[in-house]
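Note that one protein chain is taken out, while the other chains of the complex remain in position.
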Amino acid sequence: MNLSRRSFFKLTGATFAAGALAEVFGPANALAADAVPELRIKGATESPTICCYCAVGCGGICSVIDGELVNLEGDPDHPINRGALCSKGSAQFNIRNVYNPETGALEPNPYRLTKVQYRAPGSSEWETKDWEWAIEEIAKRVKETRDANYEATDANGATVNRCEAIGNLGGAGLDGEECYAVQKFARALGVTFIEHQARI
Amino acid sequence: MAETAILYDASKCTACKGCQIACKQWNQLPAPLTAEEYEFTKSYQGPLDLDPDTWLLMTFSEVSMDIGVEWNFMRHACFHCTDAACEMACPVGAISHKDNGAVVIDQDKCIGCQYCVNNCPFSIPRAKVIGGTDYAKSFKCWQCFDRTSADKDPACVTACPTDALEYGDRAEMVAKAKARVDTLKEQGFDKAEIYGENEVGGMHTIIVAHRGLEAHGLIRDPKVPVATSLLDLAKPLSAVGVGVVVGALGFSFAMGSKYKRGEHSYDEKTDTWTIGEVE
Partner (left out) sequence: MTNHWIDLKNCDVIMVNGSNCAENHPISMKWITEAKLMGGKLVVVDPRFTRTAAVADLYAPLRSGTDIAFYGGLFNYIMENNLQHDEYVKAYTTASWLVTPDYAFSDGLFSGYDTATAKYAADKATWAYQIESEEQWDTTETGKMAWVNGAGTPAFTTPTIKTPKKDATLQDPNCVWQLMKAHYSRYTPELVSSITGMPLDRLLEVYELYASTGEPGKAGSILYAMGQTQHTYGSQNVRAMAMTQLLLGNMGVAGGGVNALRGESNVQGSTDMAMLFHIIPGYMSSPTSVKHPKLADYLSTETPAGSYWTNKPKFLISLLKELYGDYATVDNDYAYDMLPKYDGSNHSHIAMFEKMYNGEMEGLFCWGQNPAQAGPNCGMERKALEKLKWMVAIDLWETETSIFWSEKANATPADIQTEVFLLPAACHYEKQGEIANSGRWIQWRYKAVEPREDQKDDLEICTELVLKLQDLYKAEGGANPEQITELTWDYLDDAGHADITKVARALNGYTVADNSLVKNFTLLAADGSTACGNWIYSGYWNNNDSNEPADQPTGSRNDVDEPGEGLTEPIGSYLGWSFAWPVNRRVIYNRASADPSGKPWNENKILVKWDGTKWLRNDVPDFGFQVVDADGVATPTPPNSTAFIMVPEGAGRFFAPGMADGPFPEHYEPFEAPVENQMSSTQVNPAITIYPTAEETRGTADEYPIVMTTFRLTEHWQSGVLTRNLPWLVQTMPKMFVELSRELAEEKDIVSGDNVVIENKRGAITAYAMVTDRVKPFTVSGKTVHQIGTPWHWGYAGTCSVGGSANELSPNVGDANTMIPESKAFLVNIRKQEV
C-alpha cells in the first residue's frame, strides 16, 4: 500500500491519529528479536506546522497527546525540508515546553508570559491584570490620543484623515491574515507610522 | 535485523546543530534553565563536552589558511563499536548490542558504577545522579533504538538538512562512504578517509573525514583498554575472576570520576554492589 502521510492529511484535514498510520506502514516490531521500547508518540494526534524562525518555510509535525505537545520534528513529506530541521527548528518545542533539569519532567517553559501585565507610570514593577481591563484601558488610551492629535485636513486643505501620534510596529512573526488585520486596524485609526521588521 | 549504521559525511556538514537538538528533543533531554549555569566556550561549540543530557555534540576546530580557514566539524556521539568497551566493562550486563549493532544502556539494570564511563576510549558515556535518589546512572546515544525499531531514522539523521547524516544497512553505508572518499580525493581533498569501518571491530557510525582523521579530532586506531577486554573474557567465568578484573578497572576510573573510589565495591559473596556518592 502506497499511502503517504500527505494522503492522510488530505483525507482527514488538519490532523490524524498516528496510530492509524502505524497500522498502514506496519513497523513490524513483532519481528524484532530485541525487546523494543514503544515509540513514545504512539497514538498521538499529529498536525502539520511551519517553522517560526527564518523564511525557508520548513514543515514540522506536532505530536499531541492528551492536549499537550509531546514532540515536534520535521515533516518528512514537506518538499523543502523532507523532515530536516536546523537547531532552531528542532527547538521549537521549547517555546512551549521544557524538560526539568532535576526531574526530567515535561513542564511549561517558565519564561512564557501567561497573564496580562501592566506597568503604571513611574512604577518599577508589573501588575497582573485581566483581559477585559486591558482591552478597555488600551481602547481608552487609543481614543484619547487619536482624538487629541487627529488631522482631518492638512494646511492645503487636502483630506488627510491621519493620526501621527500613534505608531504601529511589528508583524513578521504574525500570520498573514493577522498582519492584514493589524494594518487594517492601524490604518483605520489614521496611523501612518506603520512599520515592521522588514525595514531594519 | 541486519546490521545498520549512521553515516556522517563531514564534507557535507554545515554544523547547524540540528542533529544535536533533535537528539535532545526526541530523547527528552533537559538543558539548564538559568544564565548562571552557562559559560562562554570560546568557540561555536556548545556545550564544551558531552554530558549525561547531551548525547550528541557538534565539535569545531579551525586551521588558518592564507585566506580564511579550514573549519572542521565533527559529530561527537557514541560510535556503537562492535568491540564495545562499555559493554565489556559493564559488570551487570546493563549494556548490550542490539541485533542492528546499536549499543544500548538499559537504565533499569544500570547500577551507576561508571565502568563504562571510564573505559570507553572515546569518553562517550556520562553518568548523573537521578533526581530524588542517591543513584547515578550512565547515559549516551542509543541510536534512537525506539525509532529505528519503528522504521524511523534516528532523530539526528531525520533532522540533518544536507544528508551529511544517513542511516541504513551498514554495508551500504560503508560502500557509500568509500565512494564518497574517492570523489573527495578527486576534488582535491587528498587526506579524505573513512573511519569506523574496521576500528574497534567495526563501528556502527561510519565517518567520512574529508580533511583526515586528526583534523576532525578523531582518534586514529582506537583501542579497547586491555583491562576492559579482559573483563569481557572473564564474564562467563566465576565471580572470583570478575573481582580481579574489577580491581584493575577501578584503578582506571579513579582518574576522572566524580565518585570516591573507596565507596565503590563489589561483594562477590553476596553478589551486591555498594554505590559511591557524589563528592
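The letters A and B name the chains in turn, as written, and every chain counts its residues from 1.
Operating definition for what follows: contacts are C-beta pairs under 8 Å (C-beta built on N, C-alpha and C of every residue); 3 or more make two chains touch, one makes a residue touch a chain.
Only a predicted model underlies this, so the values are computations on that prediction, with no experimental measurement involved.
*Asks:* Out of A:E38, A:E102 or A:D130, which is the one that touches the chain we can't see?
*Replies:* With A:E38, A:E102 or A:D130 as choices, the missing chain is touched by A:D130.
*Asks:* Could you tell which one of B:P91, B:P121, B:P161 or B:G202 touches the chain left off the display?
*Replies:* B:P161
*Asks:* Can you name the residues of chain A that touch the chain not displayed here?
*Replies:* 4, 6, 9-10, 13-15, 47-59, 62, 64, 67-69, 72, 77-82, 84-92, 94-96, 98, 108-124, 126, 130-131, 134-143, 145-150, 152, 154, 156, 158-200
*Asks:* Of the residues in chain B, which ones touch the absent chain?
*Replies:* Contacting residues on chain B, toward the hidden partner: 11-18, 20-21, 24-25, 30-35, 38-44, 46-47, 54, 62, 64-65, 67-69, 71, 73, 161-163.
Operating definition for what follows: only the chains that are shown with their structure count from here on.
*Asks:* Where the centres are mean C-alpha positions, what is the separation of chain A from chain B, in Å?
*Replies:* A distance of 36 Å separates the two centres.
*Asks:* Of all residues in chain B, which touch chain A in the complex?
*Replies:* Those residues of chain B that touch chain A are 1, 16-18, 20-22, 24-26, 28-33, 53, 98-99, 131-132, 145-147, 149-153, 155, 158-161.
*Asks:* Residue numbers of chain A touching chain B in their complex, please.
*Replies:* Answer in residue numbers: 22, 25, 27-29, 32-34, 36-40, 71-74, 76, 81, 83-87, 89-91, 93, 98-104, 106, 110.
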